[in-house]
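All remarks here apply to the structure that follows.
Apart from one protein chain that is not included, each protein chain of the complex appears where it belongs.
Showing chain A:
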Amino acid sequence: MLALLMLNILAYMTPNPDKTQIIIHLLSVISQNSAGQFFSSGHTNNWAVLVCTSRFWFNYRHVANTLSVYRSVKRLGIPDSHIVLMLADDMACNHRNPKPATVFSHKNMELNVYGDDVEVDYRGYEVTVENFLRVLTGRLPPSTPRSKRLLSDDRSNILIYLTGHGGNGFLKFQDSEEISNVELADAFEQMWQKRRYNELLFIIDTCQGASMYERFYSPNIMALASSQVGEDSLSHQPDLAIGVHLMDRYTFYMLEFLEDIHPASKTNMNDLFKVCPKSQCVSTPGHRTDLFLRDPGSVLITDFFGSVRKVELTMDAINLTDPIKQMEENPVNGEEQKEVYSYADQLPVSEIIHQKPKQKDWHPPDGFILGLWTLILLVFFKTYGIKHLKHIF
């Protein structure tokens, strides 16, 4: 503000034609600083690696967990080409599924998270510890297709979500092998040294999940888990028609929380840490932020879950060849240039999920406030005499 004032005074004081150039230069310097403040995260692209490690029909809920996170992540803008989805078993087409080609996350079949545009990259027996670590570290054979690779760079924010059966220090893959927390920490260190991520958000929904992030030692990692060491993560609700538990509690409440996020929302990580308190989850969710350089309160949810496009600013003029017309200078904040369009909500899930509708209009005050006012009125009339009541009634 002060700088702007000074600029005006300057403009007033120097009446030569270079004044405009100086003003523009100064303007851009100022706007670069505020732009720098505005784009506080250093990432330019988002990736997601979503893994469900358990197979068999009675582990339906793990597949539903992963698919609901997939759904949120896709809805908030990360495209399939930037999502590596690993599902260890096929629940939608399992012979025991009474509703084939669907995977439900809410009972009474309210929400089908399988949808019709799911792209599974690693399926069935391809979900192994080796493949998972290769995806993370990028050591894949040259013949691997692009959809199966994590092609992140040093400006990528990566969301890693794991779910399945786990224990103290390990996660079980496919009933036959395990990944330990040490292996995972080393994989993340490899990623850091190969400059494969800018910031990493690690979420795990298993029993004793907090043990998986104990050993991390690479910078810029934030971790969340659904339960502490020694606690079990519990499943949420069974559907009697399908005959299995549909979701785990932590991911269920996280899905509810994420359904309220839209690409422009400013909710930050501190709200995500509060998802599913002990009263709802029975287990105590945990998180770890000591390796993360920024303050979690300044990290937006959409930094990891969405793919909000950022703009790279450059102050240097770029010489383009002739046939290309010179464009007018782009304003600093690309989002507010024209009116913002948004897609109509095809399925208003947030209204379905929330059992109590959010009351945005005025409603009569609660009993406490009523009682307080009654007390105040009574005291008033007692002090100043009952005869004043006559004037009211």
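As a convention for this text, a contact is a pair of C-beta atoms (placed from the backbone, for glycine too) under 8 Å apart; a residue touches a chain by one contact, two chains touch by 3 or more; residues count from 1.
Methods note: contacts and distances are computed from a predicted model.
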Identify the UniProt protein name of the omitted chain, choosing among "transketolase", "Cation-transporting P-type ATPase N-terminal domain-containing protein", "XRCC3 protein" or "GPI-anchor transamidase component GPAA1".
"GPI-anchor transamidase component GPAA1"
Full-complex contact with the absent chain, from A:P79, A:P100 or A:G230:
A:P100
Which parts of chain A face the unshown chain closely enough to count as touching?
56-58, 93-98, 100, 238, 240-241, 243-245
